[in-house]
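Pasting a structure below so you can have a look.
The chains shown are only part of the set, and none of them has been moved.
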Amino acid sequence: MNELRVGLIGCGAIGKDHALRIQNKLQRARIVAVTDVVRESAEKVAQLCDCTVRDTATEIIADPEIDAVVVTAWDPAHKELVLECIEHQKFVFCEKPLATEAKGAEEIIRTEMQGGNRLVQVGFMRRYDKGYRQMKEIIDGGGIGAPLLVHCAHRNVASGKGVTEDFMITQTCIHEIDLTKWLVDDDYDSVRCLVGRTSKEAPDGLRDPQMALIRTKSGICIDVEIFLNARFGYDIQCQVVGERGTVNLPDPSYPPIRTEAMKGTQLCTDWSIRFIEAYDVELQEWIDNTIQGITAGPNSWDGYIAALTADLLIKSRDEGGAEIKLNTPERPVFYQN
Amino acid sequence: MNELRVGLIGCGAIGKDHALRIQNKLQRARIVAVTDVVRESAEKVAQLCDCTVRDTATEIIADPEIDAVVVTAWDPAHKELVLECIEHQKFVFCEKPLATEAKGAEEIIRTEMQGGNRLVQVGFMRRYDKGYRQMKEIIDGGGIGAPLLVHCAHRNVASGKGVTEDFMITQTCIHEIDLTKWLVDDDYDSVRCLVGRTSKEAPDGLRDPQMALIRTKSGICIDVEIFLNARFGYDIQCQVVGERGTVNLPDPSYPPIRTEAMKGTQLCTDWSIRFIEAYDVELQEWIDNTIQGITAGPNSWDGYIAALTADLLIKSRDEGGAEIKLNTPERPVFYQN
């Protein structure tokens, strides 16, 4: 196979981005068909990509002329679409979350393992960010000794309309949940979620910021500040403290300026461009792996752990910050990379 | 009074430092008498300061020719010495801790209030550090909006001989305990202390690092990483997250270097010089205030809250990280600056 023929399900914002990315920017893949519950959205993307529109997701998933599927539908549809891809033994890239609840992800795991082939990659793009990869290389190379602690912050300029407290965990903190265990190569043991003083800038009913505390099986303590109305910038921080040093995620690069009695640089304020290159790398690697019949990157197990951890963080928060155990079995050999 | 006549009790390392500081570096004060349970230590300092040696602490505290007392004896003696100073209505600068347990500090508070005059300053020198003061000025000036979170790290190169887990709280974290509430101008409501993965570099029996979590009455969440065997440097970090920005404690200043494929600066590795200028400012301000009959800076109430918070952090740690309330009354008017 020289070129991966991709069908894309869900033509909203992220769906359109991924379609154009595959079509215009990446190598060795082509969007051949798209669909959306809103026909108009699908037609718009189809025109930009010069591809066909299908009436249903099934027409894409079942088509033997389509090699792989990208799922960018709305979150509640992810689980069923991924299950259908597995049924047709088709490679599928599913945007996060794999399922809106841990139960759904568990069902995917069972089905995928029964099928005998690993087919699913979940869209945790931060693992493909250059800065995080440089950090991981340093950690894995022993540059700071064994990891002991991780301090993270996930700060947005403003919470969008209709954002709920659950969103703070399932859509925001979810990135750190997946990223951190990959970074320190460990699994999670227990979680707590604390609520502190709420910013006056936060909309009514949103206790913002919050603090997630996660402990790994080897005892690494992870703290994540989740702050959706930080105003000053889209600021993603990550520091790993090891036995002999610390390493930080680098900030995005801007020219140092001195003016008006200040020195410094601009900060990124737009979440949609902060990891834009990571999306490119993520999908290019998925394309190249899929062409070779390989799955790598975040798999269904990672999607399941992320969903479960998020569920329990919400539960802990509702219980006033109580410690809650994950009680998960070991990662199956099937899901080890 | 043009010059403060100071008597110093306790001629160990910090006692000798303070004596020489007052004698050779600061203005408007003179060491006139010293004492120590080890006569030899007192004589050594007396010779350097050209002052007399007294047989007992009482001979210093009760001497009408001595205007003020510096207590640098060993920790368990602090309480009784301070009480004796109050009894003689003498101004006293007491190195931290004011008392080894909260109960002792409570007794001091009762006695001092009964005496009707505020006389005691506790040696929390970080409030006099230029960097922390710059931070406070920015926070108080509204530069980052109302404070919501504080992230701290207290990292030492190595734990000394005989250092225990309690020491991590009562001697190390104690600085952040006092400093942080001053920085954000709030009182404490509850604490938790978590133990994570222990560094292989830590001596047997010392679970290092640990994480202290403190919540203020207004809900500000403070986290303090306490890490005594961090190896790479004496690294003191403090970040306050406000409603519209963040501010950090600046690192000590060293020349930026580029060499051998690295750019960066040296880090401080010696705790004894990290805040050396803060000690100078602290004692000079104490001298100048005392000459005018004023007490300012950390007082007995601060010493009490620090001792109580430390006690409860240890209790929380022993109880597996449970949240424990302080249940303290409001700061008495007597102790408001």
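Each chain carries a letter (A and B) given by its place in the written order, and its residues are counted from 1.
The working rule: contacts are C-beta pairs under 8 Å (C-beta built on N, C-alpha and C of every residue); 3 or more make two chains touch, one makes a residue touch a chain.
Computed from a prediction, not measured in an experiment: that's the story for all the values here.
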Whole-assembly copy number, given 2 chains displayed: 4
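Note that only the chains that are shown with their structure count from here on.
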Superposition of chain A upon chain B: rotation angle, C-alpha, nearest 5 degrees: 180
Mean-CA-position distance for chain B and chain A (Å): 44
Interfacial residue positions of chain B with respect to chain A in the complex: 145-149, 151, 153, 194, 196-201, 209, 211, 213, 215-216, 218-221, 223, 225, 227, 229-232, 235, 241, 243-246, 321, 323
